[in-house]
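The structure is given below, and queries will be raised subsequently.
All protein chains but one are shown in place.
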Amino acid sequence: MAGAMSPPFPAERGIEVYNKKLGMWIFLASEVMFFAALIGSYVILRFGATGEWAKPGIVLSIQITAFNTFLLICSSVSMVKAYAAIQDGFPDKMKFWLLMTILGGAAFVGIQIYEYIHLIEHGFVPSGFTEGSHLAELVENGTLPAATMGLYGSTFYTMTGFHGFHVTCGVVSMLYLYLFKALPGKYTPQDFGGIEVVGLYWHFVDLVWIILFTIVYLV
Amino acid sequence: MTTVAATAHATHAHHDDRSFIQKYIFSTDHKVIGIQFLFLTLFFLAIGGLLAMQIRWQLAYPGKPMPGGTLLPETMAPGGVLLPEYYLQLVTMHGTFMVFFAIMLLLVGVYANFLIPLKIGAHDMAFPRINMASFWSAFASGAVMLASLFVQDGSSRAGWTMYAPLSARHDYSGADFGQEMWSISIILFGLSSILGSLNYITTVINNRCAGMTWFRMPLSVWALFITAILGLLAVPVLAGAAIMLLFEQILGTHFFDPAAGGQPILWQHLFWFFGHPEVYILILPAMGIVSELVANGSRKPIFGYHSMVFAIAGIAFLGWIVWGHHMFVSGMNPTLGSSFMVSTLLIAVPSAIKVFNWMGTMWRGNLRFHVPMLHGIAFIAMFTIGGLSGIFMAATPVDMFIHDTYFIVAHLHYVLFGGSLFAIFGGIVFWFPKMFGRMMNEGWGKVHFWLTFIFYNGCFFPMHIIGMAGHMRRLYDPTVYDFLKPWQPMNEFISINAFLLYGSQIIFFVNFWWSLFKGKKASENPWEDNGLEWSCPSPAPHGNWETLPTVYRGPYEFSAPGASKDYLPQNLKLPTDRDPVLTPAAGH
Partner (left out) sequence: MHWWLPPQGSTFAQPIDTMFTWILVITGITFVLVEVGLVWFIFAYRERPGRKAFYTHGSTSAEVIWTAIPAVTMVILGLMSNGLWVKIKGRNSVPANAYPIGVYAKQFEWYFTYPGADGKLGRVSPSLVDKNSNPTGRDPADPAGTDDIIVRNQLHLPVNRPVVAILTAEDVIHSFYVPEFRVRQDVVPGMEIKSWFEATVPGSYEVGCSQLCGLGHYKMRAQVTVHTQADYHAWLQERTAKAQGEPTS
């Protein structure tokens, strides 16, 4: 990879992990802390709230999101296949699977955006619910608890929004690698670190989603 | 795995055909980036100090027009008399600029960048372009923060600790968009910090030259490495908190809004969970620097090198479990108060170990009182005071009394100024030749040191006393309180020392700028030190060395028996030395 300098001759043995991969693991450690702050706050707010929390499935669509989750998991699988392909010396297969991953990720983001628009139209916003909306009616008739809707909206949009932002960054990075590295044939079985490293990030983003899906949508 | 096309370091050292912009503006060279950080942070240090001068004017002479005050807008200081609107901005921005943009960036942005590759024998950082991104995002962050002073209703004004709900709502604080800009700036700063951390950690783990084993690394590198881990894990929490605050400010979320079930104390937990590791980020690199300065000045090995490493690690580890000591009276569960008290008292122990080891280093040394050594000794003396005053705060019943008083302000300035800033000044003088190829003037350096030392103590020591008297923090006008009126002469005394302190810094700034152009040309190793950075020319060239050095010994072999000089560089091969067992490059 151009840019990183290191001695070409023997040096101190560091960790048996090359720089870019080590760097990605370290970066992911910081991402764990970032999401821990958001998710931790959600847990504290939800279980510290005196009122009831909205029941699953009323505000958020579990079916569509379940499909979206499946899509993201599939894109992690295609990422693994891309990595395996180049490792075994099949650059064309790698390009195909990388493209599938990008499309899967982009579809995930697209569906999330569609969901957000849908939710906002029904009155579900970061501050809770808007006056006179469909959601306001549900609060009115007691289907949704008025006292905690503010927290529900705040935590939902912050957590899923930042997750979506991370997925988008992943998609953009993979697109960059696809267009400027994979397609021009710059990856070889000896040199495919970029795929491995972006793959690590992608799997992390997927893992965070599985956690979010469980604790935000299902519980 | 992926071997880097070793972009011929040989060519780099001989023939540098980068353009001016590539060399000095958008540079990926860790030394240039370190120097860019230096100019940026010295600027913010000056600004932070200027804000402090105005705070001290108001405290000494409440209601009197401030010299230069008529330059301020009428909404902030009609007729030059500061208003609370402005005073609270001063207090907030002084803290913010000093903590983030001066001290943190000086220690991490300057020293980590400049020193790490040089001291471990690498050509550059593991990720030079990410390094450049780290600088420019810090620059952007600083620009946003500075700009926030100039928007409608000025900057945020809830203290650098930004407690919600005061910081979350314009109607509570009186600020306008300046509040949001604080959050945005901090988010950018977080990005810069995380990018920097991952670079430093990767570089130290994987890019050490042959023979530079973990326990031959200089303490400054250990300190910077462990600090980078702290930053990596703590700063994201601040970023998360700042995002939540920003959303509270612009999207109407309710994280900290009790009317909607939110919890104001949640902000404090998030902020201090970051905030406490942050203060160790602000001191550990300084401690690392002090080890270099004091060993060099004493011409003796560091006493207890391994203990020093474990003490740094111990401080860093314990630093994660003490955050609640900022919140003893916050309304959090008192049982938590007990547990945080225990961990806080314990963290005094590794700090004490370090002070005793520095003294052990000086003991029976052959002390040279060059300017860096003076600063190193001052650090030990002043940090001791700051650390000892912390014990009063650790004892929860006593903290009930001194929390949010000037006793705390005294403590934090003793560790951050008496500690970190003295180390920083010493470090700048020490590494100036390696950065710029010239020496700073020694005589004026000593004048600056003594004036700073005297006025600094005159300014901050009395704060312990008014704190004991109950003087609260962030008061626009202490004379509102009968019990504080008798202390105004002390406030005045503190302020006069502060003005003289700030004035004394002019000597440093003039020395710095003059020496850049006219300073005595420096040799390769003007301080007769052992670190690897002193084995390349002054200033260090792009790529640092054509051929990377090999290390044969630890970093503090001063006055070694049998050596012809009283220092023995790490990379000097003696006839009795064997080459290290060479291993294949660990998949760089």
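Going by the order they are written in, the chains are A and B; count residues from 1 in each one.
Definition applied: a contact is a pair of C-beta atoms (placed from the backbone, for glycine too) under 8 Å apart; a residue touches a chain by one contact, two chains touch by 3 or more.
All of these numbers come straight from a predicted model, not from anything done at the bench.
Within the whole complex, touches from the chain that is not shown fall on B. Residue in contact with the omitted chain (choice from B:V81, B:I321, B:A352 or B:L572): B:A352.
When the whole complex is considered, the residue among B:A133, B:I265, B:I454 or B:I507 that touches the unshown chain is B:I265.
Contacts to the hidden chain, counted on chain B, fall at residues 84-85, 88, 158-159, 163, 165-166, 172-174, 258-259, 262-265, 298-307, 329-331, 334-335, 337-338, 341-342, 345-346, 348-349, 352-353, 355-357, 359-360, 362-369, 377, 380-381, 384-385, 388-389, 391-392, 394-398, 400-401, 403-405, 465, 468-470, 472-478, 480-483, 486-487, 558-561, 566.
What we mean here is this: only the chains that are shown with their structure count from here on.
Residues 1-7, 9, 28, 122-124, 126-130, 194, 197-199, 201-202, 205-213, 232-237, 239-241, 243-244, 247, 251-255, 257, 260-263, 266, 269-270, 273, 543, 548, 580, 582-588 of chain B are the ones that touch chain A when the two sit in their complex. On the chain A side of its complex with chain B, the touching residues are 1-23, 26-27, 29-31, 33-38, 41, 44-45, 48-51, 125-128, 147-148, 150-151, 153-155, 157-158, 162, 190-193, 196.
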